[in-house]
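I have a structure here, written as structure tokens, and I will follow up with some questions on it.
Yeah, one chain of the complex is gone here, protein chain that is, but the others are all in their spots.
Coming up: chain A.
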Amino acid sequence: MLAARASTRRTVTQRVNSAARSFATVVDSAGIKVASVDNNQPTSSVTFLLKAGSRYETKPGVAHALKNFSFKSTANRSALGTVRESEIYGGVLSASLSREHLALTAEFLRGDEQYFVDVLSSILLTTRFARHEYNEYVLPTTHGEISSSTPSANPSFQAIEIAHALAFHNGLGSSIIAPPHFEHHVSHEDVRDFAKSIFGNRENLAVLGTGIDQGKLVGLVEKALSGLGGSAPASSSSSTSSKYFGGETRVQADSAHGHGGPQTVFIGFGTAGSPPPASLSVLSSYLSPTPSLKWTSGTSPIASALASSGVPASVKVVYLPYSDAALFGFLVQGANGEAVAKAGKIAVDALKSVSSGLKGDEWKKAVAKAKFAAASTLEGREGLVQILGGKVLAASGPSTAAAVEETIKALDRVDESAFAKTTSELVKAKPVFVAVGDVASLPYADALGL
């Protein structure tokens, strides 16, 4: 059936590629990389993407505290002033942290770009890092985020955090959430010094705009950030290049009322090397039990096996690519340890049977699904910033114009043999196994055939 529709498929591919070509090029403006996409939408957004993720942090929790220090008082504006002025313009300011990047984002109506670029650059240039703001705003917010992500409050998040530590140890393994009592060893001065070391080098910054003209953004950024990293630039932030280790751990998590979160197991497989192979996204789209149509069970091998076994557990496929490594895995959640063990076995068996390769329609289906997922992520602002920003920051020169197109084209180049090779290598390495919940009933790795 797919062969009969080959012509339709070709047009879809062409359309994806031609859309990709309208993505903006990256301009190196006095050492600052600026990229912008304008699809004539009514709102604009500007993101300052910084290499200040948890993998670069100097002490555990510094990156998280720095994220919560954004949009606090600067030389020219108080924290309150920033909020009230932005409200008058009708804009939204946000900061988000990932393992690799800190993103400071302003979304606003077209025409207000001058003000918002000024707000974002003043954060980099003149944030005061006042002690009282650290105590009065940053610590309570950070502690709120810590307590909502404990193993009992958010088992799935914790399972993936612990899996990163097991898989990549230091660097990429550092948690994006600060440890519970981080304020005893992280002061506002530590946060300020960390910020200075990041902000002091133009290579750590990429400016990404959507809905804004490239030339205009370059002009504004050049003017606003002329003083950045001035006479003595700090060294570019660095972290040890990632290596994959693997391992097993179990974390007891129970709620005070006896009906806490679901029993959780994360089974992970990692690779190191940059960039992560495109075949991994094909693998994750093939195995993902999320159906394409609501209220159906989907055609993934895991989904059909789960549906026929009637196990009260869910399996989610997790694929997390980074600049020099990737973590692929299954998040298995269920009401009790027995159900989780059964569902985990189904997932592991499905992965093992795929590791010999995919053929025919199955292969075409998986690639098309992966391509659609990549293209539709690139369409949204957040996906674009994440993917384009990562590529812009990773590249050394302004030669990253084709970076975004590359994401989709890489999927065209993947073939069955490369896929089989990547998958079998992935399965051969020592897996990551994390159990969160009632550790007495949750299975061990060997029980799932790992």
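We take it that a residue touches a chain if its C-beta (ideal position, glycine included) is under 8 Å from a C-beta of that chain, and two chains touch if they have at least 3 such contacts; residues count from 1.
One rule holds in what follows: contacts and distances are computed from a predicted model.
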**Report entry** Chain not present in the shown complex, as UniProt names it (candidates "Cytochrome b-c1 complex subunit 7", "Histone acetyltransferase ESA1", "Sugar phosphate exchanger 3" or "Enhancer of polycomb-like protein")
**Finding:** "Cytochrome b-c1 complex subunit 7"
Query raised in the report: Per the definition of touch given earlier, which of A:131, A:223 or A:413 contacts the omitted chain?
Result: A:131
Query - Contact partner of the left-out chain, one of A:84, A:196 or A:413 - result: A:84
Query raised in the report: On chain A, what residues meet the omitted chain?
Result: 78, 80-81, 84, 88, 131-132, 135-136
